[in-house]
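Excluded from the complex is one protein chain; the other protein chains are retained at their positions.
Now for chain A:
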Amino acid sequence: MTLQAKLDAFKADFKAGKPPYNAPAEIHPIMERATAELIASSAASKALKVGDKAPLFTLKDPDGHPVSSADLVAKGPLVLTFYRGVWCPYCNMELQALQEFLPTLREAGATLVAISPQIAANSRKSVRTNGLEFPILSDTHNEVAHAFGLRFELPDYLIELYKNLRNDLPTFNDDPSWTLPMPARYVIGQDGVIRYAEVNPDYTQRPEPEAMLDAIRG
């Protein structure tokens, strides 16, 4: 089953109000409105693209060790996945799919890291529950996401909804700003140039991991 098929099946259950979320019907039009507006804003078209030079960064892994993108790129192609947080079921399913794909990535000489605004404790939880063998780096204030053109501010009505659902992003991310990255996947070549870029303003849509193989193999 492809990643997108899994996401679609989850979305159907979620919208039908099935467990474990038992989501009330009235939340869906609000979430869909926010997604539609984010797509309509063409924010995704302003994100970094294939051929752009990737910004350099150093972020901490969940154990507090600094990880430098320049060091990783020196070893081989670098795969980045921008991850909204362990509270997002679609995002967790994507990380699981990338974990399954990890042996293929490693065989091709690539390194994989996820980048998320959430605090280290939440990343440790995600690594544990999703069984990940790659790190989730802490991007405080979404600075790296911003440099890639992915950071966006949640609209007021979505903040209201998240608060009602007890999805308290300021606590979750230790940042009062209510910003998130658009989900995105990048492959950066050893020359520091972006070889593959996929940005998903609709968080229920994700590319298959296999789609970046050509870019990784160069």
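The criterion applied here is as follows: a contact is a pair of C-beta atoms (placed from the backbone, for glycine too) under 8 Å apart; a residue touches a chain by one contact, two chains touch by 3 or more; residues count from 1.
Quick note on the criterion: contacts and distances are computed from a predicted model.
You can't see one chain of this complex, but its UniProt record names it "LysR family transcriptional regulator", from the set "Neutral metalloproteinase", "LysR family transcriptional regulator", "Succinate dehydrogenase membrane anchor subunit" or "Branched-chain amino acid transport system ATP-binding protein". Across the entire complex, the residue among A:Thr58, A:Thr129 or A:Asn164 in touch with the chain not shown is A:Thr58.
Of the candidate positions A:Val50, A:Ala70 or A:Ala121, contact with the unshown chain belongs to A:Ala70.
Taking the complete complex into account, residues 53, 55-58, 66, 68-70, 141, 143-144, 146-147, 192 of chain A touch the chain not shown.
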